[in-house]
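The structure is given below, and queries will be raised subsequently.
For chain A:
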Amino acid sequence: MIADKLSSLLRDTTEVQYDARGFHVQYTASADTLPQIADAFLSENFHLEMITCQDRRENDDAFRLIYQFNQYGMPQRHVIHADIAPDATAPSIAATFPAADWYEREIFDMYGVSFDGHPDLKRILMEEDYFGHPLLKDFVDPPNPYRSEDDAS
Partner candidate 1 sequence: MKTDIVQLFENPYLALGVSIAIIMAYLSVNAIMLIWLERKLSARIQRRIGPQRGPFGLMQQIFDMGKLLSKELLTPEHANKLLYVIAPILVFAPVVALSSLFPITSTYIFHDFNIAIVLILAISGINVIGIFLAGWGSNNKYALLGAVRSVAQNISYEIPLILSVIPIVMITRTMSLYDITLAQETYPFILVQPIALIIFIISATAETNRAPFDIPEAESELVAGFHTEYSGMRFGLFFFAEYSNMIFACALATVLFLGGWRGPLLPDAVWFFIKVYALIVLMMWFRWTFPRLRFDQLMKFAWVVLVPLSLINLLITTLVLKIV
Partner candidate 2 sequence: MNRFEVEQDPKSRDTYYLNMGPQHPSTHGVMRIKLHLDGERIISAEPIIGYGHRAHEKMAENRDYIQFLPNPSRVDYLGGMIYNVGYCQAVERAMDIEVPERAEYIRIVCNELNRISSHLLWLGTFLMDLGAFTPFLYAFDDREKILDILDRITGSRLTYCYARFGGVILDIDDVFLDNVSNFCTYFVERLKEYEKLVIGNVIFRERTIGVGIFAPDLAQKYAITGPCLRAMGHENDVRKDEPYGIYDRFDFDVPTQTEGDCFARTLVRMEEMRQSIRIIEQAVSDMPNGLFLAARVPRRIRPPEGDYYFCVESPRGSFGMYIASDGSDIPFRLKLRTPSFSHISAMPAVMASTMLADAVAILGSIDIVVPEIDR
């Protein structure tokens, strides 16, 4: 069972109401145990549905990484929250789940969170010489250099 394997790695296990929330269990984990967690999910035939991130620097002074695992057939969504300090790096799980490769690149692109051990960490959606991280809460949209004054409406 997945719960047994994870019990040593996770804290704050919360069974959530699936009908209202759309996922089944929510955990909090520390970021450095993520590779072990990923291994545990891989061995139980789960797939990585998505990784995303929240900019919680204002409230908790941390970025919250959100990993969501699911399995085919009988849906069983496990959501793992891992907070990391704004200047820290998280371990990459791309070796276990290749799907994480692009999600981690996207988080790097959008939030500036770096992942240790990622095979090729570079921007994915923004161009490579872009300067900011657009999904940060304090991101300011720069003026578009390609749009002239009289064109703007």
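Keep in mind how these were chosen: all candidates are chains of the complex that A comes from, given by their letters.
As a convention for this text, a residue touches a chain if its C-beta (ideal position, glycine included) is under 8 Å from a C-beta of that chain, and two chains touch if they have at least 3 such contacts; residues count from 1.
Please read all numbers here as calculations on a predicted model, not as lab measurements.
Touch with chain A in this complex holds for only one of 1 or 2, which is 2. Interface residues of chain A facing candidate 2 in the complex, by the touch rule stated above, are 19-23, 26, 42, 45-50, 52, 54-55, 66, 68, 70, 72-75, 77, 79, 97-99, 101-102, 110, 119, 123-127, 134-135, 137, 139.
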